[in-house]
Structures are given as C-alpha cells and as structure tokens.
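Here is the structure we will look at, set down as structure tokens.
With one protein chain held back, the other chains of the complex are shown just where they sit.
Here is chain A:
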Amino acid sequence: MLEYRTQGYNGYSIKYSPFFDSRIAVAAAANFGLVGNGRLYILGLTAEGIVAEKWFDTQDSLFDTTWSESHENQLLAACGDGSIKLFDITLSEFPIQSWQEHAREVFAVHWNLVAKDTFLSSSWDGTIKIWNPNAGASLTTLPTHSCTYSAQFSPHSPSILSSVSSDSHLRVFDLRTPASASNHLTMNIPIHTPPKPRIGAVAPVGIPPSEALTHDWNKYRDTIVATAGVDRMIRTFDIRMPNVGPIAILPGHEYAVRRVTWSPHLSDILLSASYDMTCRVWTDGSAMGVGQEKQQNMLPQDAMVHGGGKEMGRMGRHTEFVTGVDWCLFGAEGWCASTGWDERVLVWDCRAVMQ
C-alpha cells in the first residue's frame, strides 16, 4: 500500500488518468470542504512512492475532478463557488478556462467517454449542465430540481447520461429525444423502491426515500447502473426494467456511501467508499456461480440482501470518512486509489483485501 499526505486538505474525489497508469488527480478542500480553499493535486506513482507532480490552488473547495478524454494533460475541477475549471498540467497556477453558471456548489464533473468533445457537471442548484470545452457557455441545462450529487455520461452511448440526487431518484436523460417539456428526461426511477417479492423471502416493507450520493454505469453491461447513498445500501438497476425496482441490493456499510465505481476489468465487481471509513469490494451476484448456493437453500440471512451479491473484502486503513475511490485502468486488475478526510491518498491492490 502506497500513501501520500494531502497536508491541510481533506480529499473529496480521486481519479486515475485514462492515459497514464502512474498519474492520479485528487480534488481536495481545506477545513473539510466547509469553508476555505481548494486544491487539485496531480500525483505521480514512482519507484520512490507517490510524489506530487503539481498542484493548483483554488479560492473555494473542490468536490470532484475528471480527466479530459481527449487531452492527456487536461482535467476539470468542480468548485464550491459554482464554477468549473479546466487545468492544463503543463502550465502552472491558473486554469486555462473557467465556467461560472451554476448557482451553488458543483458536486460532479464527468467527461463524455464516447463523444470526447463534451463534458457535464451537476450541482446543488438542481441542474445538470452539458458543456463543450471550446464554448464559453453551457450547451444544455437539464433540471433535476434537487441537489444532484452525481451525474455521468453512459460509457456506451454519447447522448445518454444519468444522475442521482437528494430526492432519491435515478434519472436517465437521452439528448437525442426532443427537448420539449421533459427536458430530455427519459426515465425517473425511485431508488427506494423495494425489490419485487419472491418466493422464500419476506415481502419487503416500504423503504423511506433517502439522499442518493453516487452512482456509476457498468462498463460491460450497458444497461446496468449502481447507486448508493445515505441509506447505506448499494443497489443495481437495469434501465431496461425501470419498474421492477433494484435487481441487487448490497447492505453492509455502516454509514452513508459516498462513492461507488464498477471495475473496468470485471463485469460484476464494484468498489465503494463510505463515511464508515472503509472501502469495500463487492460482487453484485451476476457472475456465473456466485450466489447460487444461497438461492437454493433459501436462507433469509439479511432481509435486504437481494440478488445474490455479497461483500468480498474491505480496506479499513483510512481513519476518517472515505470520500473518493477509483480503479486503475491499466495493468493487473485490482489496483485502486482512495482518498478521504484523513488527508491521505492510499494506493492499494484490492485483491489483497478480498477473502
């Protein structure tokens, strides 16, 4: 396990470069992101451990970052003052572009993985905005009417994007549909819907809505999305079947889940980061063989476990809330990096924590 201290700054988000296996960006904020400056770290993994290649300071806290998919030296930062800033790591100090349209904190930025000339942002102001890095103003604004903690383009389609927000809904937008009255909204799935009743299990009772904080598209199964948030459950949904409720539920985290991310290598593996100070590795039970045994003898272990998924291991080395975690896209299929409020970045191999 490698470690780097983001002295004086509490981590909020971490992203591996899609171009280099040794480069990581960390969005961080002073004073736990409540008030004060932000800092965007560019870290390099070297033989001598993790070194800061560069950092950029900002006026307000940074809550998220994403690498450009079209330019290996550029990345975006989501800023507490409502701005989105584009930095070039070959330059120093200042962003090469800054967009100020959101009225409140920006909580997510994400680059389109297919049409690499657009990116999106989502904010506490209840909107998602689509941008082109060459344009000074946003291309489209999609309302969600509630604090939107997480928004993403589908990795499989240039025009499909999704969001989760404090109203406990997973929204899917398709930019190919006419804007008309629905603002490209094609699906609005209540995350708290209980799963469909099944034989041998207690009928699920109503689950109250709770803030959804994070979600991620599966990298192999193009209709599967994982969500998680304040109710501590990770759920997976199949957007082909928006009305059947979650297809897998993974309870286990003891506090809210701040980030989930699907493995870039295996279609059933998820990684999560939580306020309970752990990162956990999960299978959603969709891989062959997993969960079969449990389905057969119908033992209702935890009333909420659904879909045969389970926790496969956890990393408990963080000493404060873990806010960000990301997979390395290259090399052996278990390397990942996490950051949290303990001012630390940890780079580790999740195969080492799996049982």
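Keep in mind that, in the parts below, contacts are C-beta pairs under 8 Å (C-beta built on N, C-alpha and C of every residue); 3 or more make two chains touch, one makes a residue touch a chain; residues count from 1.
FYI, contacts and distances are computed from a predicted model.
*Asks:* Using the UniProt record as the reference, specify the protein name of the hidden chain from among "Dynactin subunit 5", "DNA-directed RNA polymerase", "acetyl-CoA C-acyltransferase" or "Trafficking protein particle complex subunit".
*Replies:* Not shown, but named in UniProt as "acetyl-CoA C-acyltransferase".
*Asks:* Using the touch definition up top, pick the residue from A:F153, A:Y275 or A:W348 that touches the left-out chain.
*Replies:* Considering the complete complex, A:Y275 is the one touching the chain left out.
*Asks:* Which residue, A:I189, A:A256 or A:M315, contacts the hidden chain when the whole complex is considered?
*Replies:* A:A256
*Asks:* Looking at A:I207, A:I239, A:M312 or A:L346, which residue reaches the missing chain?
*Replies:* A:I207
*Asks:* Please output the residues of chain A touching the missing chain, sorted low to high.
*Replies:* 32-35, 80, 105, 147, 207-208, 210-211, 213, 230-233, 251, 254-256, 258, 275, 304
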